[in-house]
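Apart from one protein chain that is not included, each protein chain of the complex appears where it belongs.
Here is chain A:
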Amino acid sequence: MALDQSFVGRSYPPTDPYEVGREKIREFAEAVGDTNPAYADTEAAKALGHPDVIAPPTFVFAITFKAAGQVIEDPQLGLDYSRVVHGDQKFAYTRPVRAGDRLTVTSTIEAIKSMAGNDILDIRGEVHDEAGEHVVTAWTKLVARAAETVAEGA
């Protein structure tokens, strides 16, 4: 059954702050095999003009996707998560995420579409730091496949 269009534009309350740890950044950079010193060496990050080590560009997804759980698990929306694949992902950064950031995410349902039995859900996550300054916006497109199609996404 197609998702209810009246949810378009709905925003969920900001999440509790997520504190970005330097060891978590290091762990993530190691997991993707990225040896850029800006992720692990404070002095190297400062030489590039950053106040502390920064996180790789896609690091913040773990935070915004967890926040998107408010939408995904909203019983009123009724998304069948067992059929969901990740369609598109986009980030727009005001500045990189860095160690010591305390980040909150406000998730909004930007669009709901139904195509060939698939439900397509666009969620925008606005990420702010403790001072209320914008850090990054993440757009996540989720596709809940029609029951009979074969999984293809990631």
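Definition applied: a contact is a pair of C-beta atoms (placed from the backbone, for glycine too) under 8 Å apart; a residue touches a chain by one contact, two chains touch by 3 or more; residues count from 1.
Heads up, the rule we're going with is that contacts and distances are computed from a predicted model.
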Please identify the absent chain by the protein name in its UniProt record; candidates are "Sugar ABC transporter permease", "Dehydratase", "NADH-quinone oxidoreductase subunit E" or "Iron-sulfur cluster binding protein".
"Dehydratase"
Please identify which residue in A:Glu19, A:Glu73, A:Asp88 or A:Glu130 touches the non-displayed chain.
A:Asp88
Touching the missing chain, which residues of chain A?
24, 27-28, 30-34, 36, 38-39, 47-50, 54, 56-58, 61-62, 65-66, 85-93, 95-96, 139, 150-154
